[in-house]
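The other protein chains are all here in position, but one chain of the complex has been omitted.
Note that the chains take the letters A and B in the order they are written out, and that residue 1 is the start of every chain.
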Amino acid sequence: MKRREFIRILVAGSATLLVLKPVKSSDIFVYVIDSSRCIGCGKCVKACRAENHVPEGKYRTWVERYVVYSNGELENVYVESPMGGEFGFEEVDIDTERILRAYFVPKLCMHCDKPPCVKVCPVNATWITEEGVVLVDKSHCIGCKYCIQACPYGARYFNHHEKVVDKCTWCYHRIMRGMRPACVTVCPTGARVFGKLTDEHIQDVLKERDIRILKPELNTRPKVFYKNIGWEVW
Amino acid sequence: MKQVERSLIVFINILIIFIIAIFGLRVMGEEVYPGYADRIFGVKGIYGKSGEEKELEKEPIHAEGREDCRKCHQEIYTKSNEGKHSFDCQTCHGPLGEHPSTDMIVTNSREFCLGCHRSTIGRDPAAIRIVNNWEEHGKGRLCVACHDPHSPWFD
Partner (left out) sequence: MSSEIVEGFVYPNHEVFWGVLIVIYPYLVSIITGMVTVYAIAEFWRKELKDIEKLVVISSLPFVLSALLPLLLDLGQPQRAFEIYITPNFSSVMAVFGIVYLTELFALLGEMWFLFRVDIVRRAMNEENSVLRLFYKILTLGVYDTDEEAIKVDRKAIKILTGIELIAAWCLSYVSFLFGVVKSNPWWNTTILPVSFVFGGLAAGGAMVMLLYLLFTEFYRVDRKPEIISTLANYVFYFMLAAFALETINTILYAYKEDVAWAVIKLASTQLALPLAIQVIGSLEALLFLKYVCYKCNMGKINTPFIAIASITILIVVFAMRWNMVIGAQLIDYGLRGFVSYTPPLWGREGLIAALAVLMAPLIMLPVVAYFFPPYEKRVRAVL
């Protein structure tokens, strides 16, 4: 009997160790992007750079333009993001008559629920907080760049001045003070919506059927949701 | 068998020293490791015992939002709130910076306004008022000559 008791404790102990993840509260943060409202002005990229001291040539958030056109054949997809969309978009050399659809898609860290980047960090320098935000501890990052390779969304970058990996924090210092991230604050058209999962304006959006996440096949469970984007966005 | 015992003793000693080193460094905290190693290399870390999460919360905020601007610019705040340009002040004015001591400058060029209002592939006319004939419309003049940037709408 004694041995059975011991095994029971052992199993229970290892089970608790395995599920020793941060407790998920119901008020995790969620980010919704309505692509049809984005006008590609690049103010969000500028604001992010100023707020978080993002180095030149690196982007915590950026804007892509998707132009789907057809010259009689099946759809062609043209994607561009000049300077991350920071200074707006130039004209493209595509006949407007042939364009089927065109829109802007802002991108940022998806703050996945099952982040592949957190899984591969060898020294626990990146982790997911109770609020569901994925952060990097710059004073512990050894700069192996493995997490950059693991991120399917290209959201992480290597800070060549500090020699550590850096990424979007959803402006953690702002949201913990009850504000919205810098990119959401400056968006003139309200294309970027931020809030807690339980908030009413988030719930309204999430109830719609045409909501999408990017690269669902990788099972990363992103917390950034997209509205009004086509199949060609990933 | 003597040599096996001896080599095992040596190995176990190395192992114990290694494990003690690991736990010792863990107990002494991050001010010691990677703190000392970083200081030798001239790297500045944060090394708060509370961790980066708490440290990040202390980061200064560069642009708080329109409610903060209202404290001094109540008039403009009310005006823009009634108009179509009811979004945040820093969208056009940029981050606050050292504002009360330095001026916040915003360019009033045509290009600045057209950055949002020009017709571009991908820009949805439902999302923003687009000036389709921007090359002709008000040619040679600044947009702000006729449109008040804080409340630009007139038909």
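Here is the rule we use: a contact is a pair of C-beta atoms (placed from the backbone, for glycine too) under 8 Å apart; a residue touches a chain by one contact, two chains touch by 3 or more.
Treat the numbers as computed from the prediction; the structure is a model and nothing was measured.
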Which displayed chains the hidden chain touches across the whole complex: A, B
Among B:7, B:74, B:109 or B:132, residue touching the chain not depicted: B:7
Absent-chain contact - pick from B:26, B:58 or B:137: B:26
Option from A:120, A:197 or A:213 whose C-beta touches the chain left out: A:120
Hidden partner chain, residues of subunit B it touches: 1-4, 6-7, 10-11, 14, 18, 22, 25-26, 33-34, 37-38, 40-41, 43
For subunit A, residues in touch with the removed chain: 57-59, 62, 64, 77, 79-81, 83-84, 107, 116, 119-125, 140-146, 148-158, 160, 163-165, 218, 234
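Basically, only the chains that are shown with their structure count from here on.
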Separation of subunit A from subunit B, taking each centre as the mean of its C-alpha atoms, in whole Å: 15
Residue ranges of subunit B in contact with subunit A within the complex: 30, 34, 38, 43, 45-47, 51-53, 56-65, 85, 87-88, 90-91, 94-95, 115-116, 120-124, 126-128
Subunit B contact footprint on subunit A (complex, rising order): 36-43, 46-47, 50-51, 65-67, 88-89, 91-92, 94, 96, 99, 102-104, 129, 135-140, 163, 169, 172-174, 176-177, 179-180, 182, 185-191
